[in-house]
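With one protein chain held back, the other chains of the complex are shown just where they sit.
Chains: A and B, in written order; residue numbering restarts at 1 for each.
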Amino acid sequence: MYRSHILVCAGTNCHSGKSDKFIEYLDEKLLEHKLNEEVKVVKTGCFGLCAFGPVVVVYPEGIFYQMVDQAGIERIFAEHVLKGRIVDDLVYEESKKHGVIEPFEQTDFFRKQVRVALHNCGVIDPEDINEYIAVDGYQALAKVLTTMTPQQVIDEIKASGLRGRGGAGFPTGLKWSFAAAEPAGKKYICCNADEGDPGAFMDRSVLEGDPHVLIEAMAIAAYAVGADEGYKYVRAEYPLAVQRFQKALDDARAMGFLGENILGTGFSFDMHVKLGAGAFVCGEETALLTSIEGNRGEPRPRPPFPAVKGLFGKPTVLNNVETLANIPRIIMEGADWFAGMGTETSKGTKVFALGGNIVNVGLVEVPMGITLREIVEEIGGGIPSGKKFKAAQTGGPSGGCIPAKLLDTGIDYESLAQVGSMMGSGGLIVMDEDSCMVDIAKFYLDFTVDESCGKCAPCRIGTKQLLEILEKITQGQGVMEDLDTLKTLSTHIMENSLCALGQTAPNPVASTLEYFWDEYVEHVVNKKCPAGMCKDLLTYTILPDKCIGCTICARVCPVNAISGKVKEIHTIDEKCIKCGVCVDKCKFDAIIKV
Amino acid sequence: MKKIANVEELNAMRDKLKDKIGIRHDVPNNIQVVVGMGTCGIAAGAPAVLSAVTKEVGRLNLQNVTVAHKGCQGNCENEPIVEVIIPGKEPVTYVNMNSQKVTKIIGEHVVGGKPVVEYSKYGRIKGFE
Partner (left out) sequence: MDNVKLKINGLDVEVPKGTTVLDAAHKLGIRIPTLCYLREINAIGACRICVVEVKGARSSVAACVHPVSEGMEIQTNTEKLRQARKMTLELIVSDHRMDCLSCERSLRCELQTLANEYEVDQHKFANLNPEVDDSAPHLIRDNSKCILCRKCVAVCKHNQAVGVIGANYRGYKTQIGSPFDLPLDTQPCIYCSQCVAVCPTGALSEKYDHKKVWEAIANPNKHVVVACAPAVRAQLGECFNYPIGTNVSGKMVTALRRMGFDKVFDVPTAADFTIMEEGTELIKRLEAGGPFPMFTSCSPGWVKFCEHFYPEYLDNLSTCKSPQQMYGALMKTYYAEKEGIKPEDMYVVSVMPCAAKKFEITRDHQNAAGIPDLDAVITTNELALMIRQTGLIFEDLPDEDFDPAFGIASGAGHIFGVTGGVCEATLRTVSEIVSGKPLEKLEFNEVRGVAGIKEAEYDLGGKKLKVAVVSGTANAKKVIEDIKSGAKEYHFIEMMACPGGCVNGGGQPYQPGYVRNFTDLRALRAKALYREDAPKTALRKSHENPVVKEIYDSYLGEPGGHKAHELLHTSYVKRTVY
């Protein structure tokens, strides 16, 4: 019996803040004070509030400590653990907002969240299978193996309305039923953990924080479709996730949740981990399967769909990590419970990785149908430094930019598609008024040009041509005809590319053209960048009425582009490389960019 | 690690492990046993009392009990102090505690529901006079 648990987040973000050292420190100190049998240190997965990591939570009080460093953990031990005194200044600011320390679950960031896929993340020790079992782990597997037929499992998932969380939103139960309908024989279950969207890390968090849920879900899927072998395809850039998942796999195998005759029911299933080399395109299902087979990761035409002819030519179900993380809960709580959340067409919850110009950078799980405004302004805590919201980019590099006027859009597959973006895997990047939308479109195209596999012509060459035109525009070389070409070429690439990468790659261009047309025109016609981001369209000028001739700007200029005598007005010449150092250094706000 | 042969074994294991984790879930109806751990309490021997409470609750496998501690309550001369809070009832404060007294309190008050009047601060408890 432990009277207190100290939870130390060991997700990748907190881990990089040396949270592993905290665990060593606490264990050592507890032993020294002979408290090791009273107080337990638990290494957990991600809490989601990554902007404030490393995170330490002390139970039973449920005190959430933020941005803990070595000095901080020493104080938490000496004060809170030994003496029961909360270390006020380390407590998460938000939970102190109303004058008293509220349980962290009551804060804005956590209050509106509903954790289904992330249910156990930040709650249990991902490296201890016993903790998973203690929170009803593997009960769902036991339930399907002993009380349900494969068809009943598929029906339950169908009834829940669960749709693929990897991007396209295909109904999961339907996908399973296709593979199940194929004649008995070799079949595979694969899990797509090749999270490639820059800034998205929900899959990593599940792998790191609750790996057993995926093993359990894959075993359930295997039972439902008649498979006996599985592959988890995870990117090699997630070393911690790979290591934790491997440990979970070994433990699950040792305890008989994988292998022959699972739980004495006669059902057998085992799986492998396959490391991906980090190509974005390998998140596309056929490219992923091609990669597992040992070939260059490139998509292949569908049909045949993987459910009919997938890995090594056999019927294969490929589900995304987040999709799978929902499965055991659906089995335990019932399809109705799950279908009770969300909208008409999109059930359950969705995890988003909040990033960009927003206060609470981190991971949130919200019911489908919640508005973008709620996520950005309430859960996300709004835009820092009092700046204005300009756009939200959802769906990763191939999603679209949603302008302020559409902030009340409810988040579900259809609504996002309707406004020219997509759910994608759940990246949500917030941009403030300082962002240039042409520059943003260029940024994302730069990514897709790099990550296009190079197989089909529209995507390979088309995205490159889009990028060339955008570059031309941001350099002030654009003509109005370029905007028409951007439009027709975007449509062409979307309609004619081989796979989803190309079919969605022009989204950032198409959506910014639609919502921020004037900004493009400003670049093309007036050769100006309203947000002041496009260097080639800017000039730095010293305001004569404000300059006092202090010479600081001239001294910091790396290319000697500023001249002027002491106490005389300075000027900037054409050598200027627009680095902005002079603006930052001028104490009199005498330098502006126009 | 031992293989789990069937569902019964899995359930038994889950039930046994549950208390390892229970503390991390919201349990509003739990009985709270709170030990004063201010400097005064610690000087008077509160750590041993806290350990005794923890061990006794564990020994009796009391799933509905939360063991907590708090700082100085301004009653330093009576430390170690233990407070038992049963939801819906008045909290009871015990003073000058030690390990033996803890065993009695857990057994009679926490489990049995009957406060140990003689250990209370003034030797009397509202409702049990």
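For the reader, a short list of remarks on this structure follows.
The rule is simple: a contact is a pair of C-beta atoms (placed from the backbone, for glycine too) under 8 Å apart; a residue touches a chain by one contact, two chains touch by 3 or more.
Everything numeric in this text was worked out from a predicted model, so none of it was measured.
With respect to the full assembly, the chain omitted from this view is in touch with A. Remark: the omitted chain is touched by one listed residue; of A:Gly99, A:Pro301, A:Gly386 or A:Pro558 this is A:Pro301.
For the options A:Ala325, A:Met494 or A:Ile542, the residue in contact with the chain missing from this view is A:Met494.
Touch with the chain omitted from the figure is made, among A:Cys436, A:Cys453 or A:Ile572, by A:Cys453. Mapped onto chain A, the interface with the missing chain covers residues 279, 296, 298, 300-301, 303-304, 448-458, 460-465, 468, 488-489, 492, 494-498, 503.
As a convention for this text, only the chains that are shown with their structure count from here on.
One simple way to say how far apart two chains are is to compare their mean CA positions; for chain A and chain B this gives 42 Å. By the touch criterion stated above, chain B contacts chain A in their complex at residues 1-7, 10-11, 13-14, 17-21, 23-24, 26, 35-39, 42, 47, 50-51, 53-55, 57-59, 61, 66-71.
Remark: chain A residues 1-5, 7, 33-35, 37-38, 40, 42, 59-62, 82-85, 103, 105, 123-124, 129-131, 133-139, 142, 145-146, 251, 254-257, 263-264 touch chain B in the complex.
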